[in-house]
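Remarks on the structure that follows.
All protein chains but one are shown at their positions in the complex.
This part shows chain A:
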Amino acid sequence: MRARTRSSRRVVVLATVATMGAGLLAGCADDGGGKASDDSSSGGGKGKTTITMGLFGTMGFKEAGLYTEYEKLNPNIKIAENVIERNENYYPALVNHLTTNSGLQDVQAVEVANIAEVTATQGAKLQDMSKVSGVNKSNWLDWKWSQATTKDSKTVALGTDVGPMALCYRTDLFQQAGLPTDPTEVGKLWAGDWNKFITVGEQYKKKAPKGTFFMDSPGGLLNAVLSSEKEKFYDSSGEVIYKSNPAVKAAFDLTGKAAEQGLVQAQTQFQPAWDTTIANSKFATIACPPWMLGTLKGKSKPDSLGKWAVAVAPKSGNWGGSFLAVPSSGKNVKEAEKLVAWLTAPEQQAKLFKVQGSFPSTPSAYTMPEVTGAKNEMTGDLNIGTIFAEAAKAAPVQVIGAKDQIIQQGLTDNGVILVTKGKSLEEAWNTATKTIDNNLDK
């Protein structure tokens, strides 16, 4: 009897060990096929194909009702999205999934800051979207299309939205400082030259309402100036030139001087303290793609509704925007391609703009009523759609590089911000370049 108990106990133990071992192996196993498992095996069960979308932040397809619309048009399709809040968390995971070919969704979103790296290093693992039926290169802004196109002209992702950059300003603060408030007149003040923008800042400062600054942050100004350049950190052959490019040094110096003069707040964008300065109406201007109006609205107190206006920037640029790519290893590649082509078509982009404020990357949408009639609570009666459309068309075809984000972050967070804290311009530049060079060194 004793022996039997023992052996049966041993069976239990062995079973436990085996189960745990199996669990371990399962844990290591490829989970690429696991996504949305049951329905995705097309033709099985209900006969529906589930297309999974890997997104970050709030891209708004669902909010704009586009999934429901597509599912109605294609009754055999079901769309599921898998959203990660922050791109900093989303992107490393995406790279890992692409390099290991596992864990990928049928459609993956890519932010413009990462598109150069994805295009250059992961292009082979993504579908060529230019060959999908219904996709027409001429629909998109040239620069948007070329950002996701490899050297051997394979387009690995289609543009969703862009961030044509204008300048938003507080009409009440401008008035108190004795500056014009009409968007056209304000635009004329600094047309064509960022130095003129600084001059306006100096004028503002002379009669500025107490405790307010001309602009929100050094990072915002540096970014705005750099976005309007044709070349910033890389040249067209893909070489890193940020240190020798006079445009970059000029932008850095301009921002640094603005910081020395106290024209910009000593703040870092999108940090809680910066948010508070929006709520407390502490600054008069901010570089402003359409989505920034949403940020302003989210952080403002109700009394600043309608007090903002939008003027054309000294030089137009682009800030933000995303792409949709289809990994070749997916289960529903063909269906996913069709969905992406549909989602990025001008009509859908216009609908997305209306609901989400994501500005279309397809110029034909700019004449659609959703854009031409666009108004925003922050800017009252101002017709903002046309101003942003102008900016989108005027933005340069900028050379973007794989490590743009690291370089710009270095120039901002380890650079110009230091000037606001009392360091000299030269010290700030040296700290920034030393950090960046170390970060770029493989």
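Quick notes
Heads up, the rule we're going with is that a residue touches a chain if its C-beta (ideal position, glycine included) is under 8 Å from a C-beta of that chain, and two chains touch if they have at least 3 such contacts; residues count from 1.
By our rule, contacts and distances are computed from a predicted model.
One chain of the assembly is not displayed; among "Aldehyde dehydrogenase (Acceptor)", "Allophanate hydrolase", "Glycolate oxidase subunit GlcE" or "Carbohydrate ABC transporter permease", its UniProt protein name is "Carbohydrate ABC transporter permease". Among the residues A:Thr52, A:Gln105 or A:Gln122, only A:Gln122 touches the chain that is left out of the figure. Summary of contacts with the chain left out: across A:Ser130, A:Thr268 or A:Ser328, the touching residue is A:Thr268. Panel shows chain A; residues 3, 6-7, 10, 13-14, 16-17, 20-21, 24, 28, 88, 92, 95-96, 99-100, 117, 121-122, 268, 270-273, 276-277, 406, 409, 412-414, 417-418, 421, 431, 434-435, 438-442 of it touch the chain omitted from the view.
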